[in-house]
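Heads up, one of the protein chains got dropped from this complex, but the rest are sitting where they should.
Up next is chain A:
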Amino acid sequence: MIDTILSWLVFLPLAGALLILTIPKENKNVIRSIAIGTSILAFFVSVVLWAAFDRGHSGMQFYQVVPWLNLDFLQINYEVGVDGLSVPLVVLTTIVTTLALFASLSIQHRVKEFYVWTLVLLTGMLGVFVALDMFLFFLFFELTLIPMFFIIGIWGGKEREYASFKFLVYTGLGSAIMFITFIAMFVYGGTAMGGLQNSSFSIPQLAEIYANTDAISAGVRGALFLALFIAFAVKLPIFPFHTWLPNAHVEAPTAASMILAGVLLKMGGYGLIRVGIGILPDQAARFATLIAILGVVNIIYGALLALVQTDLKRLVAFSSISHMGIVLLGIASFTASGIQGAIFQLVSHGFISALLFFMVGALYERTKTRTISELGGLSKSVPILAGFTLAAAMASVGLPGLSGFVSELLAFIGVFGADASILPAAKLWGVIAGIGIILTAAYLLWAVQRTTFGQLNDKYKELQDARPLEYIPMIGLLGFSILIGVYPYILSDVINITVLDILSKIGG
């Protein structure tokens, strides 16, 4: 069973969703228990995967391939496998989704559908992180689109329909570009190998083909890489493709915001590393400066916009944009610690942003407002929630001992140690990005100060503090952030060999 663990893991939530479909919609508690039970089970399976993963072995593990569609020139396989890049993200997905489901207990409206969609979404996200066939990857990528469209559109805030359509069209365009690029990559692979039947949609095989041929010109490779970059830029999101994000994050219900920021954005970063750098490593290095500049722009632009937000949730949304810039910066350095930092940041931001969105949601549920100026002094009425909000902000700012610090540190070490032949003027980008990090401290601490300290509004004197069930996501998310913060080895141990593997391709 351990050989097929990935398939079990991916399709387990789908089975849970089908099970829920058979339950009458009045039995809300049964439905909730099944959904949470399924996600906890998925979490345990992912922990088994984590434990069973061989840290000393580079290349794909738990590899499984089943032929699916076989036409004369087109072969599509069900091909899955994991390496040190995907395992942490798989575990992140199950953790964040499970905790988001705990955070969604307050949803009373159309409960059954909500959990069906969330579990389908979970299948899609896990599938993206384990798929090795580009076609399969694309299918899972798209599978996350429709559930999120419904979740935002049905359970979202006032502007939910607008936000869900914007999300649909932006990410749909991103997917379209991705699909075009995948097929173009396949076709070019075919021309290099003397016929489409010799090409492949398998990422490892296609990487092999691209590495060993001279038939594909540098211009074509560059165009392919840029197209992939744009496709994933929408999801990550990278300036100027980010405008769907504030709407979607703000309108989505708390649980969906947690999943969006915690996991869905990571699919963009993951795809960039897995497909972009995996198949076209030399092109990634060639465009290092562009990636670095966009990373810096993301950091500064996200931070500046966060500074001027009056809505707490929008502020957190823009902070996500800013933090994703660090991922780009880490990648652009093309050093071991830089890429490690990027992966660390993907995981760490997954926990921290989910926690931030949870805190905003919890405060909103009590005060019915997210406008920063209307809040204030909440540490007097809800001290525990206020405390966790502060802790989440600290983690996001990058306080030592928390995961944000480790990832930023690694990324910056990477940038300052970058090879000048790959990333010229690295130190300049590092310094500018550093200013962005200072801005992060400014907007987050300022926001926390204005909401939790200062004069308490009389309206908010009688608020209920954290409920027992709310402790689960709060402690869980903060706990993982601390764990990575004080014991980063637990993560670096898994990703190390994969990072070295990626770098060896660029050097060679």
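We adopt the following convention: a contact is a pair of C-beta atoms (placed from the backbone, for glycine too) under 8 Å apart; a residue touches a chain by one contact, two chains touch by 3 or more; residues count from 1.
Here, contacts and distances are computed from a predicted model.
*Asks:* What name does the UniProt record list for the absent chain among "NADH-quinone oxidoreductase subunit N", "ABC transporter permease subunit", "Acyl carrier protein" or "Quaternary amine transport ATP-binding protein"?
*Replies:* Of "NADH-quinone oxidoreductase subunit N", "ABC transporter permease subunit", "Acyl carrier protein" or "Quaternary amine transport ATP-binding protein", the absent chain's UniProt record names it "NADH-quinone oxidoreductase subunit N".
*Asks:* Of the residues listed, A:44, A:73 or A:471, which one is in contact with the missing chain?
*Replies:* Going through A:44, A:73 or A:471 one by one, A:73 is the residue touching the chain not shown.
*Asks:* For the chain left out of this view, which of A:149, A:318, A:405 or A:480 touches it?
*Replies:* Missing-chain contact among the listed residues: A:149.
*Asks:* Which residue, A:40, A:173, A:216 or A:463, contacts the hidden chain when the whole complex is considered?
*Replies:* Here the residue in touch with the unshown chain is A:173.
*Asks:* Decide which residue listed in A:48, A:105 or A:139 touches the omitted chain of the complex.
*Replies:* A:139
*Asks:* Residue-wise, where is chain A in contact with the chain that is not depicted?
*Replies:* Spelled out for chain A, the touching residues are 68-74, 138-139, 142-143, 145-146, 149-150, 153-154, 160-161, 164-165, 168-169, 172-173, 176, 179-180, 183-184, 187, 190, 196.
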